[in-house]
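All protein chains but one are shown in place.
And then subunit A:
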Amino acid sequence: MSSVKDYMWNTLCMPDLHPELKGMAYKLDYWPDFGRVTYKHSFIDLCALLSTQYVSYQQLKSFSGCSDETISHLLNTLKTSNLLSTKPVTNDRVPGTNPFSLAGYKEKLMSFLRSAYGRNEQSSAELVRGA
């Protein structure tokens, strides 16, 4: 993996969404290798949604509840890594106005994961060092 991409995954400070990504709908072509990069745990949720179909920025937000910084960080990095397709948002219906919340066993499993992660909001690429 190139150092630019490594840098983008690793950096904690990410500027705004890239101008080319504004007003677009996004779809994940391929998952990044989270075994080899540093990632915020919420990137997993965002990638899962991006892999289902083209989704808008608002949908990503409403699904994940993530900050703008986190969403921009992921979209910018996916785009730079050639893992993301984009197309202009066509219908301007405001989707996903009700925030998505987990219930039942999904909520419990998410708490299980959170307690296993401990205080860490991200996991680092420990496998890279062994390679």
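Keep this in mind: contacts are C-beta pairs under 8 Å (C-beta built on N, C-alpha and C of every residue); 3 or more make two chains touch, one makes a residue touch a chain; residues count from 1.
Keep in mind that, in the parts below, contacts and distances are computed from a predicted model.
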| item | value |
| --- | --- |
| Name under which UniProt lists the unshown chain, selected from "Cell division topological specificity factor", "GTPase", "ABC-2 type transport system permease protein" or "Polysulphide reductase, NrfD" | "GTPase" |
| Missing-chain contacts mapped onto subunit A | 30-31, 33-36, 41, 44-45, 47-49, 51-53, 55, 59, 63, 83, 95-96, 100, 102, 104-106, 108-110, 112-113, 116-117, 123, 126-127, 130-131 |
